[in-house]
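The other protein chains are all here in position, but one chain of the complex has been omitted.
Entry: chain A
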Amino acid sequence: MPAQPQTGPIAGRLPAETLAANFADLHPPLSAHEARVAADRCYFCHDAPCVTACPTSIDIPLFIREIQAGRPETAAREIFEANILGGICARVCPTEVLCEGACVREAAEGKPVEIGLLQRHATDSLMARQGHPFTRAAPTGRRVAVVGAGPAGLACAHRLARYGHEVVIYEGAPKPGGLNEYGIAAYKAVDDFAAREAAWIMGIGGIEVRHGQWLGREVTLEALRAEYDAVFLGIGLSGVNDLVVENPALEGVHDAVTFISALRQTRDLTTLPIGREVVVIGGGMTAIDCAVQARALGAESVTLVYRRGRDRMGASRWEQDLAAQRGVRLLFEAAPVALEGEGRLTGVVFERMAEGPEGLRPTGERFTLPADQMFRAVGQRIGETSGVETAHGKVVTQGCGRTTMDKVWAGGDCAAGGDDLTVTAVAQGRDAAEDIHGSLTE
């Protein structure tokens, strides 16, 4: 008789081979022939809606045509010109709501051109050569501090370095990449891609990264403003929103981002503990990724509970379907009110919610889900801001990332205006760099 699955977060629920399969590349790369066939489907549209839908405005028809003509590396240059993180974007962008969602073939047949996979084909081809495709302009002697080595910081630093400015990145974490390294679902960035990409970006030269440098601790904004010609803040959202429930301090209750970060940094996934009956609270990409990866680690049941209706979920329909396919149960219009257990979590009590014109309203009807592990994924918020003006939890910016503080720019998740996506962070970092460059060469 097989042993009864054990309760409580424990490691090694699945053998290594199963884990390897569960965490394999979500969208395996196209072969050269597949890429040609996929590229042939592009109509080379005029004023292409896919380009409009790409936050970094990559010239999609042109790069696809270059693949079609047998020059994936030429295509990659075209991509990197607009988006130096085109490699990770090809893997993590919710293309179904961005470029592919706007593709005319999506409208025509419900089968868009596979822009993401083609972008990956091109960027992989070029990066496989290891050569960095751009050369740095002659040094200008101007110096810029970039805080945070996430997508926004890296994009900003690269563009500035290309113009010949000297860039020093102050990063608190031990590795560069931001959420590419610590947040994105493991199966979206396999084979240590985030670290490889960051190293490849540094190939431009003129960028120094100082790790273990937290703004507000090891370094102050005052000092940076004094030492550098400009400062760019790309610090993302380092705070985590709290969940107000009765009895919150039980063993088995975690923040989703902490769990994901640990997962991303664990080499041997058989050593990572996971519960048997897991509950995830939240409705965004983080909640979905947390739930899917909990299942992939071997949790017997995973239930994602979102307080509003399906349509209001931050995660796209495609992401929701992915979760459902991977065995995650999605529950809508219910909010946690209390946690059960003595010392250890044993269950979560929910109250059904109703969404009406006056907003979200508790109905009084309650139910309990047994749970030995629960993850909170109810949003991140800005952390250290060192006196820069914020509003609605974001740094206030005007135009291309200028904050209201002299010599300070901001972009990415920490700044207003983006969609909290990798690609919007890249766009904002890049555009801020252009603006900084403009102001330095005035």
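Just so we're on the same page, a residue touches a chain if its C-beta (ideal position, glycine included) is under 8 Å from a C-beta of that chain, and two chains touch if they have at least 3 such contacts; residues count from 1.
Everything below uses one rule, namely that contacts and distances are computed from a predicted model.
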I want to check something: the complex is missing a chain, and I'd like its UniProt protein name from "Alkanesulfonate monooxygenase", "dihydrouracil dehydrogenase (NAD(+))", "Phosphate transport system permease protein" or "Oxygen tolerance". "dihydrouracil dehydrogenase (NAD(+))"
One chain is left out of this view; which of A:A11, A:L26 or A:C45 touches it in the full complex? A:C45
Sole contact to the chain not displayed, among A:A20, A:A69, A:A107 or A:A223: A:A107
Had the left-out chain been drawn, it would touch chain A at residues 33, 36-37, 40, 43-49, 104-105, 107-108
